[in-house]
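Yeah, one chain of the complex is gone here, protein chain that is, but the others are all in their spots.
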Amino acid sequence: MEDFLNRLKQKVEIREQIKQRDDLYFITIKKEQTELVLRYIKDNEKFKHLSFMQAVDYLDDSKFMLIYMLYSFSRKVSLGVSVFIDRKEAIMTSMHNIWPHLWQYQREIKEMYGIDFPSSPRVNEDFILESWDNMPPMRRDFDTLKYSEETYYQRPGRKTNDPKEYMRKKLYNDFVKTPKLRDDK
Amino acid sequence: MSLKDVLSPFKVWERAARKPWTVKNPIDERKGSANYRGFHKNDLEKCIGCGTCEDICQNLAIDLVPVENVETNMGDSGLRPMIDYGRCCWCALCVDVCPTGSLNMSNEYNWIEEEAEGFRFIPGADKKSWDDSDKGYHQSDDIQLIDPARIVMEELEAEERKSTFVEMVKGYSKEKALLEAERCLECGICVARCPAHMDIPEYIKAIREDDIELAVKILYETNPFSASCGRICTHSCEEVCALAHNGEPIAIRWLKRYIMDQVTPDQIKEIITNNIQVNNKKIAIIGAGPGGLSAAYYLRLLGYEISVYESKTKGGGMLRYGIPEYRLPYDQLDKDIDYIASLGVQINYGKEIGKDLSFDELYGNFDAIYFSIGLEKPTSLRCVGEDLDSVVAGVDFLRDITDGKRPDIGNDVVVIGGGNVAMDVARTSIRLGANVTVLYRRRIEDMPADLEEITEAQEENVIFNPQSLQTKIEKAKSGRLLLQWNNMKMVEDPEGDRPKPIPIEGDLESKEFDTIFSAIGQKADLSFISEKYEEKMKFKWGKAVTNQFGQTDIPKVFAGGDVKNWTADAVSAIADGHSAAKGIDEFLQKR
Amino acid sequence: MKEISKSKYKNYVADRSKYPLLKDGKPEFDLNSHMFTKIWQGPQHPGVTGNMSLELVINGDEVIDCKTHVGYLHRAFEKLMERRKFMQCFPIVCRICVPEPDTNEYCFSAGIEELAGIDIPEKAKWIRTLNLEMSRVASFLMWIGGQAGSLGMGIIGQWTVTMRDFWLDLFEEMSGGRIYHMYMIPGGVRKDLPEGFELRVKKVIKQTRELLVDIEKSFLNNAITKSRLQGLGFIPPEMVEEYGIVGPTARASGKPFDVRQNNPYLVYDQLVMKMITSDVGDAYARTLVRFAETILSIDLIEQIMHKMPKTGKIQAKIPNVLNWKIPAGQTYIKAESTRGEHGFYIITDGSKYPRRIFVRGASYTHAISVLEKLAVNISISDTAALMVSLHTCPPEIER
Partner (left out) sequence: MEKKDINEVEKQMNLANDGLSDKEKTLFSDARPQVVPPVHKIFENFRNWARAQSLWMLAFGTGCGAIELRPLMTSRYDMSRYGIAPRPSPRQSSVFIIGGYASLKTIKRIVRSYEQMQGPKFVIALGSCTINGGMYYDSYYTINRIDHYIPVDIYVTGCMPRPESLLAGFNKLKERIRAGRADGMNKYAENFDWYKKNQKRIIKDWNMPDYNW
């Protein structure tokens, strides 16, 4: 496995390399070289099986990470190939020519994260969500609880008490509450 | 495909003759298994309403609501979980996490309603058919979702500490403090128990998030003596900690100490910035102990001009003169006092009211007076010979030690009493190289001293001689003192109070000692108050009678601390000082 | 179980003469020509597995085009887990797959343990393996019933679903829940096995073995089964890698891909097991492979019961679950479910909440890419059988 990674290093730039387990490695590559690397790994290095492809939202860095999890039957090793793309220009080359079922993941990512894959088959069709008119829900800045509360009715009539506040009210409500040195959050 | 494939399926006709699998009456016949996660039940007596179940529930299915017949008290919020079966997923995390083990599950699972509103109930309070079922998912010892064991605090070994006044508790490192802080359930039950009502869960949370600045701010909201309290507080908060029910409580005191250990006095001044709007009202405070100085601190924040009068040469009161250095190093105490002084509080050391300055003068010159004096006058041993030379009051001895004196106490000393003062005297004497015996009327478990003090004293080879009442002290021929005592037996109290000690007739013992320390109790010395005021103030059992803000019957005079409350510990004095500040402020605002 | 040998029959090749012309592997059709009808199979249709639907274009009773629609069971697990603490996630993961929740529980727990650096006790590993194998048997039993039901043999379903219920009784005894066991938590398992559990497992195993003999006679060696399933949904070996096909479906096409053996986890390396494959690749081969796997799982349960340590701790020490923070990291944990490689990709960022959890449902491609390809040119009466033979599970697709 190390040999293979060294061979790969000579060909392309590997930005980060992590060995998580004996049978699980992660590498980070440049966005422009994704297709090249994936094709090379699949055809020449026997990583034939694509376990999945997914996106991760790094809202703080304003980036999306795309990860392709590959598996080699002969090496019995999984390899996660990740690519960072800009969050504002969320466009990625479609890889459905390498693995025919990849369009499915790309369609899901388009819907859930709003990352576009031009030329991927049926990428603009509804996949899971139907009649969705909000921002792509898996993005970190989408607040699912708020949306749920606003859209679907919660059953009213529930009220809880904080033990600390409740005991203050019951036992020592007259005790001093000042000074307040903390900043209110 | 062949003829065989056509005929083969017919072979299973024989199944028609077998006993059917059908359950005759499924609804009644099939109870849930012994381990089934069915409907909840709650032992209302055991439950303390800490709300940990509410916190762990990922579905927000649990509300805490007040329940009839359950009173709120110090260790019990009086709230009980109400479960919404429109949310519950029967994962039983609430059962596994329950610190008291009161919440469990039965093996019932049938609940049908025509209206959706009917699925909320308070297990235990709303009677259900499964309340008495003993089957169902129960908490087990096999798994622990909350760690019952406290992170061990490193201390000096007993042998090492016997010869030194260096602080024996080493304090938490950052890693350990974070681990210990991680154990907190943030229920907040401890806050009510703390006399000063410190916001304990919040400052523990601040430790966890490694935000020391915030933690210091939280501490100073309710307690300007945190560095000292972090070492010597009686930590009654830990008694009611939810974790104490099935394990060891959070080391709240050590975590407070950890916070204050992280900051230098200068840093405190940077962290807590005050914008004091000075007004021209003047307040006199008698006694620079924790009570007086915390009142001074909070009054100063409100803009008053404060003059503190202290008879001794240094501040801190009983924290300095009553507590030995190995428990509370003086630099830590100075840290607290310095910060208060830096706010512009004027502390006059060596000014004794009644001697250097009269109470009348204060009364005339100031807008309000607050006195918070320590208990320094020892109570009598009530036995023959207690006025002999080498019979020393424990508090006097401790004061001498603080002043840097090392009195010659000889080789064999005895301490009479079982309180914290007795322990301090005994352990200080050990450090001076003496063999120490502690004489106490009742059993060791009845001693009012903190349990850990007793254990530590035992580790340091203090000999305990419980159930013995001193009867006579006389001068022996060798020039030493001969102490005679009567052995006692414990008699059950018919009214169910704690057992009473009764002397066993004729069972007398005696032994020679170099020094005898009396430490059976102290009271306040109130002689500084001039008679005409003392008459107007009310005292009961030697304690000042005040309203809840410390106001005595003379509106201008406020009292607090050991002279007022019965717990007579530092944190109560601080709390008194805090509420007196509010009382004085309101009193002066109104005028 | 007999060796699954190379089949004696030829691969089914459809008579293409009456179909529309193919363009890029897809037939061309014009709905307005009145030669084609568009119908929806599902979501309210007894012939679909779970709650999904097929948009079929048919010509007579032949399917010309198929599109699958999923999302009827979408609950946004991955989003919800991002706002739950680690321990709070564990009740939710098992809901991802209803017939076989335990694989999810294992993958999640193992991932959390790996990232938090926790080693679980030996006995917990054995109990987990037992749990996984039991759930495989239960899930396979249900599947056999489903496959038979799709061919109109309701009685097989009556037997297997009831037999599955006996397995569920064992689960109830072991974990306290029938369907959602919530038994494996990060750090170990929740309860030790109850007393006398081994005996009861043996009894159910005996019953199951008897039933499987009957099923072999009445379902596998059945003229109807063979005529309907042989040649249906043929997957050539090349397609396995191209389409990411996993599990028994891949093994039925001659690809020896089983996570338990390729990348052993838990105690699978201490168990004796054989790779069950067939090189035929049609629905019948898949049926045989799954049937053999059921028996294999029963064998494994017997081995586990025999080799399992009788005493020992079942839970490693974990920090206070309310304040549990896990250092930043990422991992991919996979396990073999009845449908194949089931995986959890977990990213943590040092906070109390997981950063991202992705669930790779084993039948993710089976139900969409593969089904859409295979459903073309078959009879509409076979779509249900084809779908079941791919063992699609909608909730793990849309999560």
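We call the chains A, B and C, going by the order they appear; numbering starts again at 1 in every chain.
By our rule, a contact is a pair of C-beta atoms (placed from the backbone, for glycine too) under 8 Å apart; a residue touches a chain by one contact, two chains touch by 3 or more.
Keep in mind that this is a model prediction, so the values were computed, not measured.
> With touch as defined up top, name the shown chains that contact the chain not shown.
Within the full complex, the chain left out of view touches A, B, C.
> Per the definition of touch given earlier, which of B:N59, B:N73 or B:S530 contacts the omitted chain?
For the chain that is not drawn, the touching residue is B:N59.
> Just one of C:P186, C:G343 or C:P395 touches the chain that is missing; which is it?
C:P395
> Would you indicate which residue among C:F36, C:W159 or C:Y364 is in contact with the undisplayed chain?
C:W159
> For chain B, which residues touch the unseen chain?
These residues touch the chain not displayed: 20-23, 26-27, 30, 58-61, 84-90, 109-116, 119.
> What does the interface between chain A and the hidden chain look like in terms of residue numbers?
128-131, 133-134, 137, 142, 144-145, 147-148, 151-155
> Just the residue numbers, please: which parts of chain C touch the chain that's not shown?
Residues touching the hidden chain, for chain C, are 43-46, 50-51, 71-76, 79-80, 83, 91-92, 95, 98-99, 142, 145, 157-159, 161-162, 164-165, 168, 178-180, 395.
Methods note: only the chains that are shown with their structure count from here on.
> Select the category (line, ring, star, complete, other) that matches the graph of chains linked by touching.
Shape = complete; every chain linked to every other.
> If you average the CA atoms of chain B and of chain C, how far apart do the two points sit, in angstrom?
Each chain's C-alpha centroid was found; their separation is 56 Å.
> Centroid from C-alpha atoms only, then distance chain A to chain C, rounded to Å. What do you get?
24
> Would you mind listing the residues of chain B that make contact with two or more other chains?
none
> Residue numbers in chain C touching 2 or more other chains?
In chain C, no residue touches two or more other chains.
> Taking the touch rule as given, give the residues of chain B at its contact with chain C in the complex, in rising order.
Residues 1, 4-6, 8-9, 11-12, 15, 21, 32-37, 52, 55-56, 58, 89-93, 96-97, 105, 137, 140, 142-147, 179, 181-186, 208.
> Can you name the residues of chain A that touch chain B in the complex?
Against chain B, chain A makes touches at 155, 157-168, 170-172, 174-176, 178-182.
> Give the list of chain B residues in touch with chain A in this complex.
Of all residues in chain B, those touching chain A are 49-51, 54, 62-66, 72-74, 77-79, 84, 86, 116-117, 120, 187-189, 191-192, 197, 201, 214, 217-218, 220-221, 272, 298, 301, 548, 575, 578-579, 581-582.
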